[in-house]
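Some chains omitted; the rest stay in position.
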Amino acid sequence: MSLKDIYLTKSSKNYAGLENNKNSRYEIIGVPFDSSTSYKPGTRFGPDAIRQAASGLESNSYFSDIYLEDIGIIDEGDVGIVIGDINETLNRITGVISDVIQENKIPIMIGGEHTITYGSMRAFKKQGITPCLIVIDAHYDLRDEYLGLKNGHASVMRRSLELLGGTKINYIGVRAYSKEEKNYALSKNNINTIKPSDIYKVGLINAINSVKKFLVDCKHIYLSIDMDGFDPSYAPGVGNPEPGGITNIEGLTIINQIVDERLVGADVVEVSPPYDQGGITSSLAAKLINEIIMKNYISLSKKNS
Amino acid sequence: MSLKDIYLTKSSKNYAGLENNKNSRYEIIGVPFDSSTSYKPGTRFGPDAIRQAASGLESNSYFSDIYLEDIGIIDEGDVGIVIGDINETLNRITGVISDVIQENKIPIMIGGEHTITYGSMRAFKKQGITPCLIVIDAHYDLRDEYLGLKNGHASVMRRSLELLGGTKINYIGVRAYSKEEKNYALSKNNINTIKPSDIYKVGLINAINSVKKFLVDCKHIYLSIDMDGFDPSYAPGVGNPEPGGITNIEGLTIINQIVDERLVGADVVEVSPPYDQGGITSSLAAKLINEIIMKNYISLSKKNS
Amino acid sequence: MSLKDIYLTKSSKNYAGLENNKNSRYEIIGVPFDSSTSYKPGTRFGPDAIRQAASGLESNSYFSDIYLEDIGIIDEGDVGIVIGDINETLNRITGVISDVIQENKIPIMIGGEHTITYGSMRAFKKQGITPCLIVIDAHYDLRDEYLGLKNGHASVMRRSLELLGGTKINYIGVRAYSKEEKNYALSKNNINTIKPSDIYKVGLINAINSVKKFLVDCKHIYLSIDMDGFDPSYAPGVGNPEPGGITNIEGLTIINQIVDERLVGADVVEVSPPYDQGGITSSLAAKLINEIIMKNYISLSKKNS
């Protein structure tokens, strides 16, 4: 064995600095796309920032006696996006995620802007899976269009719902919306909303239970986390910080309570490193991913035992 | 109509990106002055940062079914300040705010350093109005002078109280002071102080009620928000971050509870964009302004109906 | 006259802080578009940064006894771009610039990414004008496509040449290119290239004279300045700094020598404020614009006298 093999570190830029573990079910896929971002671009630097932040975290779970390196991950690198062309980029995402699903793996997509979730939704649809959605976000993203754009981040959930028919969607953290969006959300039975003020009023555990109840009959669940669902004090590094979001511990607890063996995929989006002093948004994003993986792993292990 | 009329966007730098609505009662006035700032200058960039942050927010209220664009605003631009000359700058503020009051409008001043509040106070005095004051701040700003300066931000409330005679002032968030200021505040009947620890001890609602009671017989109310009244986690972008302030939701709830039809004016000061990573301080400032306007509008509508 | 009229400064965000002068021939038009930027986004903040930088410059010319405020400008504000949609954005640019041309004014477009020049080219074509082009750039931008994009900044001159048929184009500052671009440029008679090393070898005056000679029979001239044509020491705030460009004084001298009464329009693009410490790139961009306007004004005055 040469000294190059010993001393050169090939894995240093992998998620959490972990060597890929081919047996792991969890595939990290970066999508550094932000061309439709309306105000402050920068989420294209999100995937690498989250990978690095993950290296700075210890690998323990806050909730169980388990460590990420015992499970392992596969970091597939980034989708080769087409700058300025959301449609082609979405096509590539759909292609890649479809492959992941066919391999019976669980895709964990790291953005990039929220729009990319739609590419993932299409892959599930294509593979015959219609998951229910849990969305942590300050916004509904239910506009029919925004600044003339049908396929932008402000419309991603509108498009996804159209695609997935009557699937259920449970929002957590929503507090900012247009009149149109609010009315749309109120008029639909398949949309449930937990505002931060609801958590304050009924308590975190009751709020979580209402989500569980709403989704009780779902066969598959997909989790999409727009980091602006968190309060700006915990996640300053986003394009549109909106006061009054959930705390980091609330978010982590929600993950730990809601993720189970039904999870088929997840994404964490809208981390904008140029606005993320100290990297605290990236670091929360990484911690969320770690807990998603560890909780799903435990759930699957229990189910299979 | 020419294509220039269609495609050129004249209003893009207005508050919240809204076209001026001449029928609105709310006049936004920037004062980009920071010459007496003792440590970290930068609040001169506050007005534009708050305008931009407002464009990133949705226009809904957190507390009522109302939207800012249904009310409208008039963004008057900035007072032409004189750098290094606080006296002339205060004269200009007084002149401009007097005009606004005479037009029967409500001035919402965005700073700039806290000193500018004194210019507004003089305008009210000149127009025969002696408002009670609600001040959100980490500090009393009651020094008789500071570093040889009589008219600096550390003395703005001392000067204002001298001007307005026995008017009442209710502080919220104060936690940092000199011995002199504390003794001065304790010795005066017309000064009431709600510390963050008081909110913690008695609860937010009780704290708000004590403010309401203290100001119950006031005919007019002026609200002055120094962003350092908030905890640095919610408002890092200020000159003097002081640990242990109020949260963003506490601040917004206070606004929603205390603003009523007696409000004659308001200011939001001390946002320092160079120290405001992710723009979360600007964005909280803008949200506070939105809720001030929406609550006063509702109160006036109820009174008039 | 009210004090608001006296003290509120409406023009503070206009180019160079100048009030619009309706009699001026020079129309400043911002295009804050950067969605197809391949590596470091940020030129969307270029227009405002250049406006502000212009306020920091004195108004004298370096070459003649003339002052910008004696000529005046009209700052039309920004084209309302569609984020992520280069085609619709180009349509709007074409519409706006067409209007300007019809008013017999000279458009000075400030970017934004280089792609926007194509919108301007189409407006001239539409109005029956086929200008020769002078392009200051480190790159040819002559790729047939780049990363799957036909209408991106790397192809803007290829598309423009296709549009304008056999028009002449004179590059200054080019030093970085693909094999394809170099061969394309070499194969065309209507393309002339002055590299920085040519200026070094033959001297600035001889280099300028060769440009003049190449363009001697052009009826109309359009000047497009990609700030990366300058050396990174003079223009660090660009997306792709390429060592070995022209100096600021060389660029200003070129402007002063080459701009004459045939100029029908100009643009200055690719200023990226997030990467422009001290604002020196913005400030050079503003100075270039000032000298373009002042030299064209002198040339027109001479011709008309």
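The letters A, B and C name the chains in turn, as written, and every chain counts its residues from 1.
As a convention for this text, a contact is a pair of C-beta atoms (placed from the backbone, for glycine too) under 8 Å apart; a residue touches a chain by one contact, two chains touch by 3 or more.
Not measured: the values here are computed from a predicted model.
Colleague: For validation: placed chains = 3, all identical. Expected total copies in the complex?
Modeller: Copies present in the complete complex number 6.
By definition in this document, only the chains that are shown with their structure count from here on.
Colleague: List the centre-to-centre spacing of subunit A and subunit C in whole Å, with centres computed as mean CA coordinates.
Modeller: 41
Colleague: With chain centres taken as the means of their Cα atoms, state the distance from subunit A to subunit B in Å.
Modeller: Taking the average C-alpha coordinate of subunit A and of subunit B, the gap between them is 37 Å.
Colleague: Send over the residues of subunit C in touch with two or more other chains.
Modeller: Residues of subunit C touching two or more partner chains: there are none.
Colleague: Under the touch definition given earlier, write down the residues of subunit A that touch subunit C in their complex.
Modeller: Interface residues on subunit A, with respect to subunit C: 34-38, 41-42, 44, 82-86, 88, 147-149, 152, 274.
Colleague: Which residues of subunit B touch subunit A in the complex?
Modeller: 52, 55-60, 62, 67, 231, 233-234, 236, 248-249, 252, 277-280, 283-284, 287
Colleague: Please name which positions on subunit B make contact with subunit C in the complex.
Modeller: 2-4, 6-10, 12-13, 29, 76-80, 92, 95-96, 98-100
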